[in-house]
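Below is one structure, written out as structure tokens, with a few remarks after it.
Here the complex is missing one protein chain, while the rest keep their positions.
Naming follows writing order (A, B, C and D), and every chain is counted from residue 1.
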Amino acid sequence: MKFRRIYILWALTALFLVGLIFYPRLVNLQPYWVLVGMTALFYAILASSWSLLAGYTGQFSFAHMAFMGLGTYAAGILIRDMGFAPWQATIGGVLITGVVGLIIGYLCLRLRAVYLALFTIAFAEIFRLVVKAEVKFTGGPNGLELPTYTFPGWLQNLLRTIVPFWDANVYIPAYYTMAFLFVAALLFMFLLVRSRFGIFFRAVREDEEAAAALGVHVVNTRVLAFVVSSMIAGFAGIVFHHFIGLIVPDQMQIGRMSLIIAMAVIGGSQNLIGAALGAIFIHFSLEWLQQIPLPTAVLQHLLFLNDWGFSVDLHAGVLRTNAWRMVGFGLLLMLTLRFWQNGLISPIIDWLARREAVESVAQRFQAERDMDAVDDVQAIGSQAEAGNPQEPTS
Amino acid sequence: MSQNGTIRLEVRNVVKNFGGLQALAGVSFTIEGPQLVGLIGPNGAGKTTLTNIITGLLKPTKGEVWFNGRRIDPLRPYHIARLGIGRTFQVTRAFRRMTVLENMLAPGLVKHPYMSRKELEKKALEIMKFLTIDHLRYEMGSNLSGGQQKLLELARLLMLEPDLIILDEPFAGVHPKLQRTIYGYIQRVRGEGKAIILISHDMESIFTLSERLIVLNFGEVIADGPPEVVKEDPQVIEAYLGRDDEEDLI
Amino acid sequence: MSTNGAARGNYILEVEDLYVGYYRDLNILQGVHMYAEKGKITTILGANGVGKSTLLKAIFGFLRPNAGDIRLNGKSILDTPTHKRITLGLAYIPQHMSIFRWMSVEENILLGGWTFRHDKERLRRKLEENFERFPILREKRKQPVGELSGGQQRMVELARTLMTDPEVILVDEPTAGLAKLLKREVYQMLRDLRDNEGKTIVLVDQEIRHALRIADYVYILDLGRNKTEGPVEEIVADLKKAFWI
Amino acid sequence: MWPLPDVLLHAMHFHMWLDALFKFQITGTYIVRLILEGLLIGVIYALMALGLTLIFSVLNIVSFAHGEFYMIGGYVVYAILHHYKGFPGLLAIVVAALVTFVIGAVFERLFLQPMAKGQVERPSEYAILITFGLSFFLQFVMLGIMGPFPKKAPRFWSFPKIDLGFIRTTKTTLFLGNIPLSGGRIFAAIIALLALAAVLWFMYRTWTGWALQAVSQDRNAAAVVGINPLNMNTLAFGMGAMLAGLAGAVLVTVFSWVPWVGVPASAKSFVIIVLGGMGSIPGSLVGGLILGVVESLGTGLFPDPARAQAYRDVFGLVIFALVLWLKPTGLFGRKL
Partner (left out) sequence: MKRWVLLLAVLIVASLVLAACPQPTPEKVIETVVVTKEVEKVVTKEVEKVVTKEIEKVITKEVVKTVEVTPAKGKCAPESFDQLGEKGVIKIGVPVPLSAPGSVTGGQAMQIAANIAVNHINEKGGIMGKYPVDVVFYDTSGLPERGRAGAEYLITQECVNAIAGEYHSAAGVQEKEVAHQYGVLAVFAETWNDKITAAQYPEVFRIAPASSMVAQADAKFFSDLGVKWVAIVAENTDYGVPASEATKERLGKLGIESEIYLAEQGTQDFSALVSRIVQDVQQREGKKGVLVLITGETSYNFEEQAVEGGLAPAEDLIFVANQVAANHTEFWSNVPDGNYMAFRRVGVVPALTKDNPVAQRFIEDYKKATKDPDRFPESYAFEQYDALMLVAAAIEKAQSLKTEDLIAAMESWDSRENGFQGAQGIYYFLYGTKKPVPKDEPAWMWHQWPDPAILFLQYWQEGQPVDNACVIWPENYRTCGTDYIVPGTEPPVKP
């Protein structure tokens, strides 16, 4: 069997899945790191569903976080006012997100690029401000509380047998639920983009008119992408916040949205997996960069940084980067955009998944010129031959 | 193909105004059955506008377009495409960030949503082989040369299996060698019993290939008939070469 | 009929083996050559879409050739950025009206003198010259150009171009969409520029007969390649053959 | 007083309106006061939006980092006045304008020029994301340097005492009849008006201004007459940034400054340019005034006093969304 690069990809996928499953053990069941892992997965779902919208269909929506919040608020209100059980509310919330996504998706149909971005920003901000202002209905800035899921007994027992440390801390069930959702959402989106809709998504992104001329239902395609990605965002939001217990409107700030976008772009917004991995990578590095452990000898020379917004903690032996870690991240975002427009991770995946080598443009151009030199005469000759006006071809 | 097996496109007195400008001033013609119709006219004559109206990208200000007994001018472009009118664009519009095979699958999946991917790919490969782009199947659209992109567009069209094909400048900017392939393509499609509207500025190919020529000028049909006749039509010559009696202008 | 142009006369503008396209490698022009003689009108004819306009755009620098060379006065100008080419004595009148619609007539014409904007005296003189050439423009000097008729807009454009006293003027279908009388005026003007001021003009045109009437040398293009070329007499002698297959 | 159809009144919770009317009476003076206040702040909005419009009309992109230049402009004035006591305030404003100009121009050269030269794939996406990235970057740089504490520059002027009956002043406030108008704002609005006048003079009366207009109206034609569009891009972006910086510089004495102060500011600029028509200079002026008045009236006349201010930004954004959706060319739009 001939070795193909795609095997590396499969091996890496398997490795990643195993890593995903064993992660809580790898971090020694430390609740903090399990929580970080769970949050990273939450962001990964958001980033990859955003990439489904932006990367695959070319709709640059800034309302993704708003949809996340919309779903969560809907679920929370269903539980609070309608007496839904958490799992029923989850379904209800996702459906409501879908309906609103459908409406916004239709409204956005006629808007392109920057207009779409502006419109979705407006929608997101209006939604956030209304949620914040309608204190009686949404809890306002206090946020809305959501109860945790309770698993049915049999499932709990089953999970305990599979995962012996299921009860080691409260975040383990949360983590595994999130991981399950992550795999399911990614698998769903992956299958979706591999299906005909995926082809249609990208065809519409590339050239709407041409796609329409080939019979692609442009409206349905664009709206479908909008609805699916909003629903996934809503789903992730509902599940995440059920475990966190509270959603606050500040979660839907544009600043948070830009974090998601940055994650997707750095990972590669043309690729679901790239965006997801980007989100995981960035969330972990941000968490780690918050305090960088350094030897005291080094730290002593860094004390001047205290005047620049860092905090050098000699006692704990760490350099706290505070805002500056975000600066580095912003710079990375800009450089990625400028020099690696496909992101940092997805080109690797693409390279591993590619089946045939690319003929470079320069090579082909040369070939075309060679072709000219050789059979220019021939070409004209044959053309003249074919071009006998007396004999119309039939 | 329509139920009774014939193809019939009727353009009935189509008028199109852009603001104050009249692009089409009442164009009517009928194309019936398998036929290769050349559509020519000097720049600004309204050829592209007419194409866009037939394929639904533009709505006519007045007039109707009927295809196989169905009025299509109010329909959306994808609907018209599904009814069996396919077109290419003057400037190539390959999907640049999709592989050639995926480019082919898009219309294929429109036509046969539930066909297995393998079968569809096989079908696509056949067409690509005929158009000599099969070796590029995993190549990104943007990596193709201009000529190859034209071929890809034509190949895509076949996946849609349209009854009526509108080819807008298929030869522009294409290497002679590839031009021959396109000639072959047109002849093959013609052989399959489809109707073709060929728009080209390349007089040679137009006169060679078409059975019937429709000449547009200033949004009106100024001639309609076999190429030999149209070629000698004084109005056509005037449209292209200017009028002899304008000597006194200078 | 193909001649090796370099053998003929005194060329101010030479285009050799030019490959140009709008997209990365869709070459509209595939190895075109063109030589313009000093003080003559060189006309480029051909059906629509064969790349006549593309050729002019490439000469003025809006499109970067993939291969080939463009020389002005014997020096390659490929590395000169577009906005600098005007200082070499090259001027270009695009096919589509390239006026500044929301600016006044006077501002439009003055902008033609951008390259010598600090020379107030010369600006004033050239502006005056142009107003004499097109008296109607003097009347409407304060109006936004967008409100003018098509012919007047064309006038503004010509006036603006003439501000710099270019040696070579590239003209792309100057009479498209103009009324007959205006057409005549425009052609007369081009002829005057050649006869009285000794300008070199490269004219791309659809109005074949008119163009031939003022042309000195004619190139005919066919789908991105040179088809025929020759002095105008030769072409006129067998017009049908030259165009109609 | 409210000539609205019954159905509409019902939909708008008529009883709440009545409640509001019971609580305090809406008088003509009150409305006039709200409008005047709206106009005052609207002038400053217009200054910001003018920068964004300039950028859009020349570069054909919407800068999502516009608010950050506003933020930097304010911080520069603050830093100067904080470190050099007695530094003339107006000079500090000029320095702020210069600094933001340079930052804008450098960013344009490094990140936007490749786009204009066609070295970037998918330019429209790139433009959105790169300016978004810049906004992200600048916010956190300033957070690192200035810290998150709100800063406020000391006021460097005060009204002379005037009493002309109808018009009288205190140290901080100008009274028109019995309508008090904030002095800080009047000062900011005057500076903004001067800056607007200067920009308009520059745009319509100088060669460089003509060149900018020329590039915005027809890039190719501009190149034909010998204008280098790339330089004009840099100039336009720099000037756009500078105008935002100027707005920040005059407002830093009125509001307090935090690194994310630019976020609502840029949102307002978006609202204005869409309202006034993308790329239209008069549009941005009128749009700014409209937004100022709408926000002011909306807040002043919203039935529930508790939520009136909370909804302040919503009024503008709703108009924004509606205009975007119904008439994307805006009021004075000349191109889409």
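One rule holds in what follows: contacts are C-beta pairs under 8 Å (C-beta built on N, C-alpha and C of every residue); 3 or more make two chains touch, one makes a residue touch a chain.
These numbers were taken from a predicted model, which means no experiment stands behind them.
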| item | value |
| --- | --- |
| Partners of the unshown chain among those that are drawn | A, D |
| From A:Q88, A:N169 or A:N220, residue that would touch the chain that is not displayed | A:N169 |
| Of D:G118, D:P150 or D:P282, the residue in touch with the unshown chain | D:P150 |
| Hidden partner chain, residues of chain D it touches | 23-27, 30, 33-34, 37-38, 40-41, 143, 147-150, 152, 154-155, 171-173, 180, 182-185, 254-256, 258-261, 263-264, 295-300, 305-313 |
| Where the unshown chain meets chain A, residue by residue | 10, 13-14, 17-18, 21-22, 25, 28-33, 35-36, 39, 129, 132-133, 135, 140-143, 161-165, 167-171, 244-246, 248, 250, 290, 315-316, 322-323 |
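In this section, only the chains that are shown with their structure count from here on.
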| item | value |
| --- | --- |
| CA centroid of chain A to CA centroid of chain B, Å | 40 |
| Averaged-CA centre spacing for the pair chain C and chain B, given as whole angstrom | 33 |
| CA centroid of chain B to CA centroid of chain D, Å | 50 |
| Sequence positions of chain C contacting 2 or more other chains | 24-25, 27, 30, 245 |
| Multi-partner residues of chain B (each touching 2 or more other chains) | 145, 147, 175, 204, 207, 231 |
| Touching residues (chain side chain C, partner chain B) in the complex | 21-28, 30, 47-51, 176-177, 180, 183-184, 187-188, 206-210, 213-214, 222-224, 239, 243-245 |
| In the complex with chain A, residue positions of chain B that touch it | 36, 55-57, 76-78, 81-82, 86-87, 89, 93, 95-98, 102-103, 105-107, 109-111, 113, 137-141, 143, 145, 147, 156-157, 159-160, 175-177, 179-180, 183, 187, 190, 204-205, 207-211, 227-228, 231 |
| In the complex, chain D residues that touch chain C | 207, 210-211, 213-214, 217-218, 220-229, 334 |
